[in-house]
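Just one protein chain is left out here, and the rest sit where they should.
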Amino acid sequence: MWTEICQPRFSETDALGHVNNTVLPVWFETGRTPIFKLFAPELDPNNWPLIIARIEVDYVGELFYGKPVEIRTFVLKLGNSSMTIGHEAWQDGELAARGKAVMIHYDHNSKSSMPVPAEIRSELEQHLRLAGE
Amino acid sequence: MWTEICQPRFSETDALGHVNNTVLPVWFETGRTPIFKLFAPELDPNNWPLIIARIEVDYVGELFYGKPVEIRTFVLKLGNSSMTIGHEAWQDGELAARGKAVMIHYDHNSKSSMPVPAEIRSELEQHLRLAGE
Amino acid sequence: MWTEICQPRFSETDALGHVNNTVLPVWFETGRTPIFKLFAPELDPNNWPLIIARIEVDYVGELFYGKPVEIRTFVLKLGNSSMTIGHEAWQDGELAARGKAVMIHYDHNSKSSMPVPAEIRSELEQHLRLAGE
Partner (left out) sequence: MWTEICQPRFSETDALGHVNNTVLPVWFETGRTPIFKLFAPELDPNNWPLIIARIEVDYVGELFYGKPVEIRTFVLKLGNSSMTIGHEAWQDGELAARGKAVMIHYDHNSKSSMPVPAEIRSELEQHLRLAGE
């Protein structure tokens, strides 16, 4: 599991008084940075062998401005060229949102998926969260 | 089905050259405005009887700056107090993203769900898209 | 003057109940689209001969969700390679924000400014707003 602390921004709140739902995909994308670094060590967008195929977010609580949020990121499933990433957002000891992202190792030039290389796969496997955990 | 035309903003693109994936939940939320108006005719955030429980987005193509995007919104499922909304983003005649949002008719004071009123329900039913359509 | 109607998005409000201040630079950038089209008719980011040097925003009123906003855009000053663009955001007949943006006609390859071509200059001059207007 990777963890990251994020401070909600004032501009991320909405008129209902808490963090707007559309902010979670942004925070979860940020939570995937350690995975991005495995595939693109320089984090150079000109050399970016990943695309995103799907996201899901379940909103199970509210998130407020003024208190840190812990973003937890882990691997749920590892396919040949695709991977399903899991995310959670915690504030004040409570789970506020859960998410998933399906990413594909991808060659933008040939527009085709590529197998996840063995060394990256073994790194990712160390962050696998098994069902029920 | 409700439709809305949206012009991608320059700030919504990312370094990969097309619209960033985190923008779709924002556009789809905007696509739900006609539904918001059914529950909150004045669109007054102080009188907002809805919460969002879940979103999903499937990215099936790229979206580019400089060309209009059509956001199509429809009802997939109507529960007692919850509803599942469907979304699609089309550009240049091609489907680029599909989404879902689960919303709940909700009383923020009592913190409990409320049945969807009959007159709103019958409005929503006119926008139901059946499986296979 | 160019005008554009924009509907505030729910995600653009903040916990104070109105549109967050950081949204105005985004709307004003969108208001510059007709100017972008003069310099980049295809609106292709790979062929984008402009950079932004400065922005200013004065907040003179509040902007609310649920009512359209009119973005007015005009030319304040035309230099050899630079131009100062003016912006206003109106809602319900009241001016809520004023802005400026300084842009430069720019060659990203040679990293140097370029004179504004005569035919674009004469187009821009038709949108000049003189002091006191």
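For clarity, chains are labelled A, B and C in written order, and residue numbers in each chain start from 1.
As a working rule, a residue touches a chain if its C-beta (ideal position, glycine included) is under 8 Å from a C-beta of that chain, and two chains touch if they have at least 3 such contacts.
Since we're looking at a predicted model, the values are computed, not measured.
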From the list B:13, B:73 or B:91, which touches the chain that is not on show?
-> B:13
Would you write out the residues of subunit C that touch the absent chain, in ascending order?
-> 14-16, 21-22, 25-26, 29, 45-46, 48, 51-59, 108
Residue list for subunit A contacting the dropped chain reads 7, 9-11, 13, 17, 26, 29-30, 33, 36, 42-46, 65-67
Determine and list the subunit B residues touching the chain excluded from the picture.
-> 10-11, 13-15, 17-18, 20-23, 65
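We adopt the following convention: only the chains that are shown with their structure count from here on.
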Numbering shared by both copies at the subunit B-subunit A contact, with half separating same from different = same
State which chain is most central when centres are taken as means of Cα atoms.
-> B
What whole-number Å value describes the gap between the mean CA coordinates of subunit B and subunit C?
-> 28
Taking each chain's centre as the mean of its CA atoms, how far is subunit A from subunit C in angstrom?
-> 34
Approximate Å spacing (C-alpha centroids) for the pair subunit A, subunit B | 22
Note: subunit B residues in touch with at least two other chains are 26, 29, 45-46
